[in-house]
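The complex is shown incomplete by one protein chain, all other protein chains being positioned as in the whole.
== chain A ==
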Amino acid sequence: MRRTITATVNNTTGVMNRITGLFARRHFNIESITVGMTENPEVSRMTFVVNVSDQRGLDQVIKQLNKQVDVLKVRDITDEAIVSRELAMIKVMTVSGQRGEISDLIAPFRATVIDVGRESVTIQVTGDTPKVEALIDLLRPYGIKEMARTGVTAFQRATKKSSDQTRYSIIN
């Protein structure tokens, strides 16, 4: 199962190293990691999209993260009311006649063309993962020359207050 987990961490040198090292040595399967500063300069926020086979695997990811001294708080927000966004840049092969077609195609996605070359255009799209992937699928027939994705960053919504309980089964 694919889960979205966020962690707030001390913004110390090497903290990214600690987390990625942990994932690598425990063979956790990570789809994406994003990290950035928060409103508090001493705290960074990380968002992971992980693939785990079962609840126990998920518990392990969360518990091992929690065990890190520099990790302040971990939550699995997959089943909560969240907004999640990633940004993708997609360079698509185009012949000059196709440009208008592509503009029409990306318009509903509120994607924009951010660079135009003689044989390609680069499109920028922001949204949750299904939206980004839908656009990529539509663009694929034109020939994707290059693509870069930031990975997901996510937030709980302000409106639906979610419970403060961590998702993993066990007590304390």
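Couple of notes before you dig in:
The working rule: contacts are C-beta pairs under 8 Å (C-beta built on N, C-alpha and C of every residue); 3 or more make two chains touch, one makes a residue touch a chain; residues count from 1.
To be clear about the criterion, contacts and distances are computed from a predicted model.
According to UniProt, the chain absent from the figure is "Acetolactate synthase", selected among "Formate dehydrogenase major subunit", "Acetolactate synthase", "ABC transporter ATP-binding protein" or "Cytochrome bd-I ubiquinol oxidase subunit 1 apoprotein". The residue touching the chain not shown here, chosen from A:5, A:71 or A:102, is A:71.
For the chain left out of this panel, the touching residue among A:17, A:53, A:96 or A:159 is A:17. Along chain A, the points of touch with the absent chain fall at residues 9-10, 14, 17-18, 21-22, 25, 56, 59-60, 63-64, 66-72, 170-172.
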